[in-house]
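Below is one structure; the comments refer to it alone.
The other protein chains are all here in position, but one chain of the complex has been omitted.
To keep things simple, chains are lettered A, B and C as they appear, and every chain counts its residues starting from 1.
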Amino acid sequence: VGVAGVPVGGPDLVLIAGPCAVENEEQTLRAAHAVRAAGAHLLRGGAFKPRSSPYSFRGLRKDGLAILARAREATGLGVVTEVLTPEDLPVVGPIADLLQIGSRNMHNASLLEAVGRYGRPVLLKRGYGATVREWLLAAEYVLAQGNPHVVLCERGIRTFETATRNTLDLNAVAWARRHTHLPVVVDPSHGTGRRDLVSPLSLAAIAAGGDGLLLEVHPDPHDALCDGDQSLTCEQLTSLVPGLRRVGEAVGRSWFPVPLYPRWVAEAAAR
Amino acid sequence: VGVAGVPVGGPDLVLIAGPCAVENEEQTLRAAHAVRAAGAHLLRGGAFKPRSSPYSFRGLRKDGLAILARAREATGLGVVTEVLTPEDLPVVGPIADLLQIGSRNMHNASLLEAVGRYGRPVLLKRGYGATVREWLLAAEYVLAQGNPHVVLCERGIRTFETATRNTLDLNAVAWARRHTHLPVVVDPSHGTGRRDLVSPLSLAAIAAGGDGLLLEVHPDPHDALCDGDQSLTCEQLTSLVPGLRRVGEAVGRSWFPVPLYPRWVAEAAAR
Amino acid sequence: VGVAGVPVGGPDLVLIAGPCAVENEEQTLRAAHAVRAAGAHLLRGGAFKPRSSPYSFRGLRKDGLAILARAREATGLGVVTEVLTPEDLPVVGPIADLLQIGSRNMHNASLLEAVGRYGRPVLLKRGYGATVREWLLAAEYVLAQGNPHVVLCERGIRTFETATRNTLDLNAVAWARRHTHLPVVVDPSHGTGRRDLVSPLSLAAIAAGGDGLLLEVHPDPHDALCDGDQSLTCEQLTSLVPGLRRVGEAVGRSWFPVPLYPRWVAEAAAR
Partner (left out) sequence: VGVAGVPVGGPDLVLIAGPCAVENEEQTLRAAHAVRAAGAHLLRGGAFKPRSSPYSFRGLRKDGLAILARAREATGLGVVTEVLTPEDLPVVGPIADLLQIGSRNMHNASLLEAVGRYGRPVLLKRGYGATVREWLLAAEYVLAQGNPHVVLCERGIRTFETATRNTLDLNAVAWARRHTHLPVVVDPSHGTGRRDLVSPLSLAAIAAGGDGLLLEVHPDPHDALCDGDQSLTCEQLTSLVPGLRRVGEAVGRSWFPVPLYPRWVAEAAAR
C-alpha cells in the first residue's frame, strides 16, 4: 500500500507519528518537524475526533484539516487522519493520504463501503472488542468495493486488566500476518495507555512482525487536549527510533528513507 | 417513552418479539399473529441487517419494511426495526415506531445524532464491548439533540466464556435503573445465544428490574436465515409469558394490555 | 444435598447469609440472630480468609471457628465456612456443615480431592476466570472421590466492566441447571460488589433458576474488616426476603422453614 510515496507493508518499516488531536498550528507544526527529524514517514493527527461523550472536545474539524495540509507542505510528510462519516469524506478525503477508520467504527459498514468506493488508502483499526476474524471481515467491506489499499492496525483490546488502558494483542499481529496479505501496523499508544510502556511495546510490535507503528507524540503531553498520558514527548520518540531500527534489522526489516523537505526538492529543481 | 400507544418504562412490563430478520410476508405475519396472541405489545423484525461479513444476508431492506407495515396493519402491533445509517432514516423512520440502534452502532455518533434530530423513539442497544458508562454517554448523543425518547437495551457482553454466545449482564440492568431515568429492556436472545437459556434469563431480566424484553421468535427456527439457534418457537413464547407475568407481579409490575386488532377497532367504529 | 437438616437443591429455596469474616463474637452473634430472624437457613462466615495480599487480614482462624460453633448453638443455623488447605480440614471440617471452596481455589485439585475424601457437603465457588465447563470438571474432582454432596456457587466473573466488581453470570446458573443435577446457589454480593445492586440481582438469581443465595450481611457494613461495600445491613436483608419468597413462588419454589432455636427444642423436649 503506497501512501504519499511511502510503501506500507513492503520490506521496510514505516513510522506514523504525531499528536492525538490537531490543537493549533504551532503545536502541529512543532510535532510534525520533530517526528520527521526523529525518522517518521507519515504524520498522524485528528481533526474530526470520535468521543465517548458528546460534551468532550471533538476536534478542530475543517480548521484542523487545513493545519494538517500546511504541515504536509512544510515537512513533506503524508497525512493520516480519521474520517467519521461518509458525509465527511468530501472534506477529509482530499487532505488525507491515509484515511483512518477508528476502533469505534470498525463495524460501521456504510462508512467502510464509502471509503472503499472513495479509493484512497485506508487504515483500519481493530475494534476494541472485535475478534481478529471480524477485523478481517471489516476489511472485506472495503476490499469488496474495489479498494485494495487497506492497512490493518492493532490498537489493543479490552480485558479485565486495569493497570493498562487496553491490552495490546501482539498475537493478533502475528496471526494477521499469517492470514492475510494486508499490511499490519501497531498502535502501542492506545494499546497501553501509558507513556512508560509505549517504547518497549513498540519494539515488541516490530519483533512480532508489525510493518510499522502508529505513535502519539506531543510537544508537551501535560497540556494535551486528549490522550496526554499516552503521548511520547518528541525527545522520547527521538530516543526510541534507533532501537526500532536495530530490532527491525534483527528481524530482517530496514527503515524506509524519511521523505525530503519539499523546500529542498523545490530548491534543487530551481537550480 | 410511548411507542405506538405502548408506554415503555412505566409501571407495566412490555414485550417486544418477532423474528431476527424479515424473510418473507408469510413468515412475518405468522410470527406477528403468534407473538400478539402470546401477549406481546410490539413486533420486532430486521429489514436492514448489520452483518460481520459483507457476504452474509443483509436483509430485504425496503421490501422488508413494507412487510413490517402490513404486519402492523394486520395485528395492531407497533414496529421495532433497526436503522443502520443516517441516509436510511427517511426510508426506515416512517415505518419504525421504535428505531433500533444496534450493538455495533452504539458508538456511531453521527447516527445517534441523526436519530436524535429525527425525534422518533429510539432503542439503544449496548455495545458488546462497551461499559455501562459509555452506554449512557451514547444515549446522551441522542438526548443532546432534543430527543428524550430513548429506551436502553442490554444484550450481553463479550467475555472469555464460550458456552454462551454472550454473557447477559443483569448487573448492568440494575445499575442503569439506579443511574438513569431511561427505561431499560433486555434481550436474552443475543444475551445467551441459546434457545434453552432464553426463558430462565427472561424471567431473571424482569426480576432484576428490566422494564421489558426484546425476544427473537420464529415460526420455524431451524429454517431461520439468521439467529435460528437463539430464537424461541411461537409455542415457547406462549408458554413463557404466564411466568413473566407472575415474576412481574412478584416485583410489583403488571402486564400492559395487548393492543387491539385494528380490524376490531374499525368494526367497532363502523357500528 | 442435606446441610444441617436443610435440603439444598430440592423444591425449596435456601438462604445462606452472614458476615464476610468472623470479626468477634458480638458481631457474629448479632448477624446470626438477625439473618435467622430475616428467614435465613444457614450462617456463612469466614474464619480462614484467602487474600490477594499476604499483608491483609487473614481471619481469626481457630478462634473464628469457635465463634461460629457458638453461633450455631445459639441460633440453630448450620455453618458455612471456607477451608483453604487440606491441612486445615481436621480443624475446619468438624465445625463446617457445608465446606466452602473459594473462587481462587476452584482449580486446587489436591484440596478438591481432600474434601472429596472427607465426605462433608461442599460449596464449590466458580473461579472468577473459569468457564462453566471447568467449573463442572472441578466438581468432578470432588465427586470422583466418592463425595456426591456438591453445591455449585456462581459468584461473578471478571470482564472489562469496571462499574461493578465482577459480572454476575446468570447465564451460567441456567446453563448449570440444564447440564448437571447438582444444586446451584448464587452469590450476588461478590457478583456485583455493590450493596445497591445486591437486592435486584438476588431476585434475578432466583428467577434464573438458582436454588438459593449466599449473601454477605453485616450489622454495621461501614466498620466491616472486609467487603463492607457489598454487605447488606440486617435491615436490608429483612426487607429483601419477602420479595425473594414472591419471586420464588412465581417460578414454583417455596421457602424452606427456618430452623428452630435449639433452646426451644431443648425446652420442648424437657416438657
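In the analysis below, a residue touches a chain if its C-beta (ideal position, glycine included) is under 8 Å from a C-beta of that chain, and two chains touch if they have at least 3 such contacts.
For clarity, every value in this text was computed on a predicted model and none was experimentally measured.
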item	value
Residue among A:159, A:180 or A:236 that touches the chain left out of view	A:159
From A:172, A:185, A:224 or A:237, residue that would touch the chain that is not displayed	A:172
Interface with the undisplayed chain - residues on chain A	129, 131-133, 157, 159-164, 167-175, 177-178, 191-192, 194, 196-197, 200-201, 203-209, 243, 246-247, 249-251
For chain B, residues in touch with the removed chain	129, 158-160, 162
Where the missing chain touches chain C, by residue	50-55, 84-87, 104-105, 107-110, 113, 127-130, 133-134, 137-138, 140-141, 144, 158
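Here is the rule we go by: only the chains that are shown with their structure count from here on.
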item	value
Category of the chain touch graph - line, ring, star, complete, other	complete
Rounded Å distance, chain B centre to chain C centre (Cα mean)	36
Rounded Å distance, chain A centre to chain C centre (Cα mean)	51
Interface hub residues of chain B, defined as touching at least two other chains	129, 133
